[in-house]
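With one protein chain withheld, the remaining protein chains of the complex are depicted in position.
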Amino acid sequence: MQALQIFLQNWIYLIGAMAIFGIGLYITLTNENIFKIIVGLDIIESGTNLFMTAIAWHPKAVMPIYTATNQLVVNGKVVSADPLPQSLVLTAIVIGLGTTALALTIAVKIFEKYGTLDVRKIKEAKR
Amino acid sequence: MSEWKDLTNFFRGRSFWMLHYCTGCGAMELPPTMTSRWDMERFGVIPMATPRQADILLVTGYLSLKSLKRLIYTYEQMHAPKWVLGFGSCTINGGVYWDSYNVIERLDKYLPVDLYIAGCMPRPEAILDSFKKLRELVEKGEAKGYEKYVKNYEWYKANQDRVLKRTKPVLQKPEEVTRSA
Amino acid sequence: MIFLKLLEGIGVGLLSLTVGLLFMGLARKITARIQRRYGPPVLQNFIDVFKLFSKQSISHGFAFDLGLVAGVSALLAAVVFLPMGQINLFPHNSSLIMIIYLMTMAYLGMAMGVSSSGNPNATIGVARALTMMMGYELPFAAVIFSVYIFAKTGSLTNIVAAQGGGFLNWNMVRLPFGFLAAEIALQGMLGEKPFDMAIAPAEIASGPMVELGGKYLGFGMLQHAVGIYLETGIMVDLFLGGASNIWIFVTKQFELFFIALLINAVLPRFKIEDGVKFMWKVPLLLGVIQALIVVL
Amino acid sequence: MNSNIIWLVFTPLIGSAIAAILYRVKFLDRLVTFSTFAITLLLLFSVHVGQSYTFNLNFMGKIIPLSWNVTHLSIFMLYISVAFGTLLTFYSLMDKSRMKGFLLLLILAANNWIFTTNDMVGFFFAWELMGWASIVSVLGGRDENSSRHAALYYAMMSIAGSYSMFFGVFTLWKLTGSLSISTNVAYLSSIVGMHPWWVLGIVSLFFVTFMIKAGIFPFHTWVPMAYAYAPDTFTPFLSGVMSKYGIYGMLLFLPISLMEKGMPAAFGLPWVNYIFMWIGVTTAVVGTVLAFFQDDVKKLFAYSSFSNLGYIVAAISLFSSVGVTAGIYHAFNHLLFKGALFITLAAVISRTGTSKMSEMGGLWRKMPVTFFTFFIGIASAAGIPPFNGFGSKWLIYQAMIKQHLPFATVMLFLASTGAFMYLFKAFHSVFLGQRSARYDNVKEVPVVGQIVEYLLMFAMIFFGVQPGYILKPIGAIVSSMGLKPLPTMANGYVTGMFSNVYVPLISWSLAISFTVGFILFFISAKHKYVSQSDNYTAGQIPEEWNLTPETYQFSWKFYEPIEGIFAPFFRIKIDGFFRGLANWTAATSSAIKEIFVSNAQIYAFFAVAGLIIFVIAGWVA
Partner (left out) sequence: MNIFNNAALLIGVPLLFAFSIPLFGLISKELAKWVTLLTIGFNASFSFYILFAHKYPTMVVMGNWLPPFGENLYIGPVAAFLVFVISMIGLLIAIYNLWAIKKGDVIRFSVLFLMFTAGASGIVLTGDIFNLFIFMEITGISSYALAAFGPERRALGGAFKFLVVSSIGSTLYLMGVTLIYTQLGTLNIAEIAARINQTTPGLLTFAGILIISGLAVEAELFPFNGWVPDTYTGAINGVSASLSGIAAISAVYALFRIAMTVFGKSGGAYVSTYGKIDLMALIALLATATVIIGELSALSQKNVKKMLAYSSMAQMGLIAVGFSIGNKLGVYGGIFQLVNHSIAKSMLFLIVGVLVAVGVGENIDDFKGLWKRNPFLTLTFSIGAFSMLGFPLFGGFWSKFSIVAASVQRGGWYDFIIGLVLFASVVEAFYYLRIVAYMFASDVELPKVKTPITPAIPIFILAVSIVAIGIFPQIVGTFSAQAAGELTHKMSGYILHVIPSIAAH
């Protein structure tokens, strides 16, 4: 029961993160539509972010905010969840947003110039 | 000095190197003359490949105008003590071709013939005899055809030109030959 | 002393010319007899040479003159180094390879002379002669070097000395394969049939000699005479144990020449490439076998 | 200290800078080049055996001693190379080819450096300098496309060679911590008994370089192209001097073979030497055979050079006293006669504007001095006494026979006979035979060129008749290598193992017999001179057949009969190997290129695939 709880509370996120990562990779590698590829990249990123968020937790963690009732340190040992990954994830999300925005811009430009969104057709004449 | 001349003439008479200009049927008589049956090498006479090496020019038969030209050219390439042997009646009077439009009658008019071998055909014995006769003439210093030719070159040249102008270059040019082939 | 040597040298030259011309005359005579003819007088070649030198001639220029003179002179210069019986002018200076290279100069001179005439037949003849030379030099070299290794010396004088003491010491007996190979190579060297492609009169109008007349042809004949003398002489020194005096030497030379003559009289001509191929098959194999035997 | 050795390097560098500034004015460029060569030659008189100089170079905190050391070998090589270079540059004063003097001076600097240096860094630098300067020099040939192609090919081989040497230098440095050539050679000699394969590996790294530079089989393929398409005035230097750098390098490393006790022997030689000897013999034969069939006269002589270097390699690989003597002697002789031949060819080509033998012919009347130089040159090259090529060839045979190597000797003899054949082919096709009408106005080279040709003729005869002047210094070299030198005799003697040849005797004999011959020639009946077209033509008049001198000249397919004999060997193409390598590289290149002509997904896939492979590798490890 305890194991299941630990699984449900922690490992499922890790496995889920990996699964999302894998799905994203699959989408990226198998779709030829640029927009789908960009979506795939986004999903990969989400997987990574989820992964990072999940690692901050451990079974007996408390929230990392110092209040009267919230004991961050028990018996000289830190029991709070790690706050840093969340901040990292925020940064990563922002960066991911930037990348996605740029990718979409380029995709639109590509459609303007090449007239297609199929990555296989974005080719110059062979030299 | 005359002894020296005699000596050279003696050697010359015993070492005839022959260029045989084989036209017509007369050439047939030469193989037996050269080989075992009559063996002309006994007299120091051997056939030569080029006019440069030869002493006597043996003309064995009729001469068409075209071949006359070659003959003259050949004769002029021979070196100075040189003699012409006319072989068979063709060289004397045209033989059976006496009335041909394209064959000369008398070789004598075009080249200084030192000795004629009469007959149609002359036998090998006659050829050998002619070599002996020529040797005698040379030793006596009487065979001077080559000097005569130089001396009377205008006359010979006029005769040659008169008949040779009847010939035109009828041969194809080499490139035409290759093209047709 | 020097004058004596000089006189001796000139004497040797004259000797080689005489013997060579005599051999040529004998060759004609013997060939005639083989062909059931009477044949010319033995001295016919002397007559021919004299006649040729008394004839007028044309020249194609100085290179032409020089080349033909060089043809004879270089061979005459080589012949003085050849030990022949008791006549051995320079016993310390008779390296075989040196003599062979000196002979090469004669060929070069001759080739230069006739080629400068501008007649393609001459050049074809020279090209053939050189090709044939490559053919026979190879087995001959194999033989020479076997003899060198066998006799542990490169000087003809010493090679002759090493064969002293009777018939069984001759290299001919001790190096039989080598002798055979050299004998075939000699056939090529002398330009006798079946290796006379260079002067094939019916194809290329006697090849190198095509433009030669008068004294130039005379020089050519003299070169051939000295060449015969020199080549057979080398063979005698190499294989037949030299000689104690000049008469035996010439006799031995003639024996070798006689064999060549007999072959010459009965065989037709090779095609040039076939000639070279033959040389590189039979005599070279013999020479290599000989060299193997000697080395091992 | 003996800093004058340094000046041997700096003087040409300074000269080169001056010449480079003046290079637009061709004459000034050439003049500076010539003067620098002459000054260097004068400087050489102040350099003596045993002098040394060291300069400490600070590189990355490490002290690298650049040392110079004059040995017998180096002084010999210096004299012959600089003297020949002086002659060549003097010749080039009036020359029209596009050789650039300052590049030649760079090569001279490298030349002096290579021959005097005793440290591998300096050697490598000089080698590179020499290599690049010569590559750029090759670019200036008459036919621009061909010379570009040749220079590129040469550059590729040269780069491969220098990388090989680079590698070898560092390996030795790592092993011994020293950059001195003599120290390293001594070290290699000391360990060769224990680790023969190691030593062989390291030495072959160097030897590949040397073989490439000397053009030894199977690295010869650049030689014909580079020689043929280099500027005509540069080719003599390329063939005469630059091919000897490889020989010099080999001579530096060959003493190791003396110590090879750990190696099995073959025919009385360490088998490495035996194989190397056969490489030399193969070079000689292959060069000869290929030379038969060339139409480009420079190419023909390029193959000839290649063949002659085979002789040298075969001789020095024996590493006996006769062998080394013969090798160095032949190196000198080859420098002299091949230099002379290429200079005459430069003269001919400058006058006729072509190097195709089928387009030349009959030039001997127009260029008699050149003709005679060429004649003596080919007589030397064919090894005819009393000219200079004889002694060395003769010694080479002796060295081979002394080792009981009859087959190799026979092959060399074949090469020699073959040499006579192709030399005559060139001789005939260029100078003899019918002269084409367009060469009716060809003139002899200018006086400057004639002076050089006379000097070369004199040198070829002088060193042929008096071989002692060369053999004595070589004797010193040989003894400095730890071998017993050949006994020294009077200057005229070529001292051999089996017998001696007194060359002046040959020349006297020749002189007398020529006198006799000419007396006979002049007392006999008169001759008259006729025109070249007065030939026996089977009674035909050439003009009527439209036979022109060009068509009447026999120079095309000169040795056709033996083409059939050698046909099976022509199927084996060494050039084909390198070309095949190049083609394979190109094909691989186009195949690999295909990796990079796909879309973003594929690239992403590559990355992911790579990642997965590595992860699995990490998992397994």
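As written, the chain order gives the labels A, B, C and D, with residue 1 at the start of each chain.
Rule of thumb we're sticking to: a contact is a pair of C-beta atoms (placed from the backbone, for glycine too) under 8 Å apart; a residue touches a chain by one contact, two chains touch by 3 or more.
Given the structure is predicted, the values throughout are model-derived calculations rather than measurements.
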Shown chains touched by the chain that is not drawn here: A, D
Options D:160, D:448, D:461 or D:541, residue touching the unrepresented chain: D:160
Which of A:23, A:39, A:52 or A:72 contacts the chain that the document leaves out: A:52
Absent-chain interface as seen on subunit D, which is shown: 59-61, 125, 128-129, 132, 139, 144-145, 148, 151-152, 155-156, 159-160, 163, 166-167, 170-171, 173-174, 585-586, 588-590, 592-593, 595-596, 598-604, 606-611, 614-615, 617-618, 621
Footprint left on subunit A by the chain that the document does not show: 21, 25, 28, 34, 37, 41, 44-45, 48, 51-52, 55, 82, 84-85, 88, 91-92, 95, 98-99, 102-103, 106-107, 109-110, 113-114, 119, 122-124, 127
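Keep in mind that, in the parts below, only the chains that are shown with their structure count from here on.
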Chain whose Cα centroid lies at the greatest distance from that of subunit C: A
Pair with more cross-chain C-beta pairs in contact, given B-D and B-C: B-C
Centre distance in Å when subunit C and subunit D are each reduced to the mean of their C-alpha atoms: 35
Cα-centroid distance, subunit A relative to subunit B, in whole angstrom: 114
Residues of subunit C whose C-beta touches two or more other chains: 54-58, 205, 210-211, 214
Junction residues of subunit D - those touching two or more other chains: 534, 536, 538
List of subunit D residues in touch with subunit C within their complex: 267, 362, 364-365, 371, 375, 378-379, 382-385, 390, 393-394, 397-398, 401, 404, 406-407, 409-410, 413-414, 417-418, 420-421, 424-425, 427-428, 431-435, 496-502, 505-506, 509-510, 512-514, 516-518, 520-521, 524-530, 532-536, 538, 549, 552-555, 558-559, 561-562, 564-565
Subunit C - residues contacting subunit D, complex: 6, 9-10, 13, 53-61, 63, 65, 68-70, 72-74, 76-78, 80-81, 90, 92-95, 97-98, 101-102, 104-105, 107-108, 111-112, 115-121, 123-124, 126-128, 130-131, 133-134, 137-138, 141-142, 145-146, 148-149, 152-155, 158, 205, 210-211, 214-216, 218-219, 271-273, 276-277, 280, 287-288, 291, 294-295
Complex contact set, residues of subunit D against subunit B: 534, 536-541, 544-547, 551
